[in-house]
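Here the complex is missing one protein chain, while the rest keep their positions.
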Amino acid sequence: MKSRKPSIPYIIWMVIFTMIPIIMIGYTAFTDKNGNFSLEPFANAFFYTGVFMKSLWIALISTAICLVLAYPLAYIITKMKHSTQNTVIMLMMIPMWMNFLLRIYAWVTLLQDNGPIDMLLSMLGIHATYIGNTGAVVLGMVYEYLPFMVLPIYTVMSKIDGGLIEAAQDLGSNSFAVFRKVIFPLSIPGVISGITMVFVPSASTFLVSQYLGGTDDIMIGDIIDKIFWTDQNTGSAISLILMVFIFVFLILMNFFGDEEAIA
Amino acid sequence: MKKTKKKSGILSKIYIALIMIFLYAPIAVLIFYSFNKGKSTVWQGFSLKWYEQLFKDDNIMNALGNTIIIAVLASFFATILGTAAAIGINNFKGKKRVLIQNASNIPIISPDIVMGVSLMLLFTFLGVMFNFEMGFVTVLISHICFCVPFVVLNVMPRIRRMDSSIYDAALDLGCNQWQAFYKVVIHELMPGIFSGLLMSFTYSLDDFIITYFTRGAKFQNLSIEIYSMTHRRISPKINALSALLFLAVLIIMIIINLRDRHEEKVKAQKT
Partner (left out) sequence: MKRTISIILAVLMTASFAACFSGCGNSSSAGEVNVYNWGEYIANGEDDLMDVIDEFESETGIKVNYTTYETNEELYNMLKNSNVSYDVIIPSDYMISKLIEEDMLLELDFDNIPNYENIMDRFKKLDCDPEGKYTVCYSWGVTAMVYDKTKVSKKPTSWDALWDESLKGQILMFNNSRDAMAIAMQLCGINPANCTKDDVDKAAKKLAEQKPLLKKYVMDQVFTEMEKSQAAIAPYYAGDVVTMMEANEDLDYAMPEDGANLFYDAMCIPKCSKNKENAEKFINFMQKPEVAADNCKYLNYGTPNQKAYDEYLDEDMKNNELIFPSDEYLDKCYVFTNVPDDVYSYMQEQFVKIQAE
């Protein structure tokens, strides 16, 4: 149990199938089309700073909304009967088993002018456009990744010892205090996993904005997808920058998480 | 006290219901259009013809089979690899652990296309060296690649919350190492392992870019089938297929749930 050996197969695996590809990306990012060393790909990548910032911003907002929605949900689920818990978790995952493109299409149908949502709300006298803007992109992201926030938080919360909560209650804490002093700090590792699993893919995803957003909502994932076919160097450079950003974000969060868990 | 509890019970039910509506609204739309007579997104009357044609379409059925096989195998292997990795990584200390843990996130950080292309180049290189063509196995390996991080991410928090003395306690109580590991540690980590498995399975079902680049000439899965339809338009057969899959999964779920309830009742009666 104290051994590091179990991780050896994966570390070897990582070196072959993760590190080598990364090195190849790094190599491509620092060369030009003829294979000579060049910083030009990074100069080209600089053009997309605006898209870059917007993508990170969209990912951040989506992650925050997911967290706000998922946290109480996970908490409620842990309070249910055991068999119901499993069912609810499965019910959350099943929609994700339908193909991604089909789900996005379905959202387009739901959100478009004279679509179900528009008709419902216009009966209440509300008229607006629900698709083709950043809001719709965020909605798509939240839909896509919400279960990935709920799962890890639920996993950790279901582990919290009921006795601990009772002890706190016996010591005179009210439910809010129990939550703040016991449940919340103990759920931090789950929250961090959840944030990682939502923020990381939503920052680099593509297609969501193409289907739900307008002409100004293109995300960095779409840019990489478009440019990579003809210009692998610039594509790699953008990817590399994106990865560095996400890395920094993750490392900061891990430090924060460790502090919190110790305190 | 009791009153507030009841009130919060109703509130939580409403909350769950709202989330479920949010999650299932698109699925309802998707199933609705599988009964559309026409090929377009305009409602042209009720028909079951897409269901009929679905079963005649060998391509789609073949792709469906491939998708499920890959998802099952990839999530299975990824779960084993990932759980072992998480246990091992947890025993590293300080900076080393942060480093390995973050390195393991690379497959999910890198955009799919980058991952796909670099794996293709790697497999092609190895393929020329060892004389094999890309296909089922290379797709499986690639899927395991991006599934493992999800397993690690799910199992890790559970390990960090685990009291390591229970393992020692199990040893003291006469378990051998393997028993202690299996009965105590794995049991403790099960919810995390299960979440990881579920997530891996889900991601594997949906992936198309990485599959696209590593599949070779004979392997086709559903998402590639669907994605390449976007050059023209997605066939409602796919909607019909999704509706059927959904129904199948739902039925299995209900059966399991009923059984679990029954078991719980029996347990409750015994005590």
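Order of writing sets the labels: A and B. Residues in every chain begin at 1.
Heads up, the rule we're going with is that contacts are C-beta pairs under 8 Å (C-beta built on N, C-alpha and C of every residue); 3 or more make two chains touch, one makes a residue touch a chain.
Please read all numbers here as calculations on a predicted model, not as lab measurements.
Residue in contact with the omitted chain (choice from A:F17, A:Y48, A:Y143 or A:F206): A:Y48. Across A:S83, A:N99 or A:S193, the single residue that touches the chain missing here is A:S83. Residues 44, 47-48, 50-51, 83, 86, 105, 108-109, 112-114, 132, 210-211, 214-215, 218, 222-223, 226-227, 229-231, 234 of chain A touch the missing chain (whole complex, contact as defined above). Mapped onto chain B, contacts with the missing chain fall at residues 38-42, 44, 53, 56-59, 65, 68-69, 72-73, 76, 117, 120-121, 123-124, 127-128, 133-134, 136, 190, 194, 212-213, 215-220, 224-225, 227-235, 237, 252, 256, 259-260.
Definition applied: only the chains that are shown with their structure count from here on.
If you average the Cα atoms of chain A and of chain B, the two centres end up 15 Å apart.
Across the interface of their complex, chain B is touched by residues 1-11, 13-14, 17-22, 24-25, 69, 72-73, 76-77, 79, 81-84, 86-103, 105-107, 109-110, 116, 143, 146-148, 151-152, 154-156, 158-159, 186, 189-190, 192-193, 196-197, 200-201, 204, 206, 221, 224-225, 228, 232, 235-236, 239, 242-243, 246-247, 250-251, 254, 261 of chain A. The residues of chain B lying in touch with chain A in their complex are 12, 15-16, 19-20, 22-27, 29-30, 33, 41, 81-82, 84-89, 91-92, 98, 100-115, 117-119, 121-122, 141-142, 144-145, 148, 150, 153-154, 156-158, 160-162, 164, 167, 180-181, 185, 191-192, 195, 198-199, 201-202, 205-206, 209, 222-223, 226-227, 230, 234, 238-239, 242, 245-246, 249-250, 253, 256-257, 260-261, 263-264.
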